[in-house]
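Supplied in structure tokens, the structure appears directly below.
Heads up, one of the protein chains got dropped from this complex, but the rest are sitting where they should.
Per-chain residue numbering starts at 1, and chain names A and B are given in the order in which the chains are listed.
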């Protein structure tokens, strides 16, 4: 089945509830950049889409980085001397700073405070903190909870392991007619937070599931990886794949109630940037210039690769108050937002797949559309969108301009221009251009 | 006489009444894309400017098109069974759909309705309809008139001929110093409608009459043609001329009370586009991006030719409510609008004719203008427009920038810059550049 046919058969809006249910399934797991939580996450996703699971041993070099020891957590709490757990990871994964080293000691209240993280501006919320590369331990808690810690001493227990193991990531390649690849990634390393980034994980999983049923023009590569170290590790192991990547999307924070946002690649005018900008215009979203911070697009856009990879979000990272706190929960993420984000991603994917350049085979004057049944036979009235789209395609199809170029210039939907091109090609008026290939012009 | 001198001698504003009188002379004629109405129109125009009349036989191939049979109309009406003409082409040319096939039959009221065209939103107006390429007959009438048709049967008579004959168009070439050509065209195929497009016909005729008295730098070619099939036919018979066309204007709807509008060529930055944009800024008009619908610019801008031909209008086609109806009459068109449009066209033509690049012959520092009487001898005051224009011309004249480039950068009128250049050239400070030729850079 072609990508277009597969998408036409979908009722994308109806998928929002299923996407939300997947987010809810994944929410309780204690994930980090390595460890069993990440593996458990991939196992749940594997029920939807067959993921290839990769394990990269601790200590493996990845450019300037080294895969860290694997971290697993059995238990973590702070207890008063009577043995009551006053901070307890069983209540929330966020209570323990990710990658906290194994710890079992009695500390004074003031010593404890040096290891606590809280948010004065949000007294009910627990912040999310990590210390992947500096050995340390810490607990995160609400301001209100901290106010109750009035004993002189506490017992701290972090029952974690930090040992040689591996970094895990999941990968799925959907082969297309060409070897050109579109990369779609999400980071899946955050513990119990829904928008950042289980929403992204769900979108990538659903998109992969849809595309896996099709034979698209380009190949699609889906990655579910730990943030930063995951993309760097993947890049270091796949340098041969990199030259084939013609477009990419990092997906994150796509479940909240905000409007769609696309952050451009460093290049700014790559095909994926123009495709996404077209979709944002049509769906009321906005486009932002590239910045070298955010998610894994940082790595894909580093100057040694400079890949045309943008980032699809709703409210961008750090701009919603619940960001990196316990308030980024299952209520923040809405089924209709998830479905709308998936629909936007499918729109972008369709443009990536269908954009092509044609040559008008009757370039001298307009061909006579009326005699081919393509033009209203009674003259004198104003033209309709379908006719305008055909006239635009005929006028602009000199072999060097693609359908997306034409749609943007005509300020018409890509779909209308693509439909017009199909009609004209069927009528023998348009031929595929050999001037522009499949690459990212 | 130079073009500049000829224009300087004119009182363009006073020509509005004459232009309107010409529109009024041409208004009653029953025109179509072929036939005696078109010939009669050219005969009237020939009294002002000597037109070469071309006849292209029916059946002649023109790229993807074929010149249609010639259509002539003797009479057309719908009569009740008592013989009263209830729709009568003698009342308005628009009553019969153009190219209606010969018909003489009795029809039921409901059968008649399938051949009627009316405008519910404008109950008093008769619409204009055509069926050039699908054999059919039809009548156009006001909504009010249609409401009165309450008999069960009517007699329909279309006393037309649709036979081998020819397509007619008029042409005038005013030779210039170079073979480069400026193309100025109007469609002259519409029956009794004043703005679309007798206003355009009148402007082209007056412009041709003015230029015919001069020896311009470039050659000018004026065409009065039937819309679409006329430009396609002309192009197919003049492929050798096409490479010489460096600029062009399609003129239509230039008589209504709206502000001036220039629609750019497909290229968007051709000399004619920049010249017209300059004139629009000076005359309170606006510039629109190219679209591949409208008038014969569709054909000139088709990808096989891609000629730098724009369209000069006031209110563009389809945007005034009277468009393609009987309300596009002699009152809609105003003498002052016609004259103002002619003045704008002359401004554009002057830039096309006079734009040139110069070289500053004293490029190191400013030359001493004061010693040549070109600069106020008492210093300390602010400079005037004439002095500023000279300083701009001296600063920018490196051989690669034309006077229009300079006028646009300086935000000064082309006329001021051209006058400054003439003054400086006469003072020996400026020489014509050989870097830029006459072509459309």
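As a working rule, a contact is a pair of C-beta atoms (placed from the backbone, for glycine too) under 8 Å apart; a residue touches a chain by one contact, two chains touch by 3 or more.
What you see is a predicted model; the values in this text were computed from it and never measured.
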Checklist entry - Pick from A:34, A:130, A:160 or A:341: which residue touches the chain that isn't shown? => result A:130
Checklist entry - Which of these touches the unseen chain: B:40, B:161, B:238 or B:395? => result B:395
Item to check | Touch residues of chain A, complete complex, unshown partner | outcome: 62-65, 97-98, 117, 127-134, 136, 138, 228, 231-232, 235-236, 266, 291-293, 298-299, 301-306, 318, 324
Checklist entry - When the complex is taken as a whole, what residues of chain B touch the one chain not shown? => result 360, 362-368, 370-371, 377-383, 388, 391-392, 394-398, 410
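The rule is simple: only the chains that are shown with their structure count from here on.
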Checklist entry - What is the distance, in whole Å, between the centres of chain A and chain B, each centre taken as the mean of its C-alpha atoms? => result 53
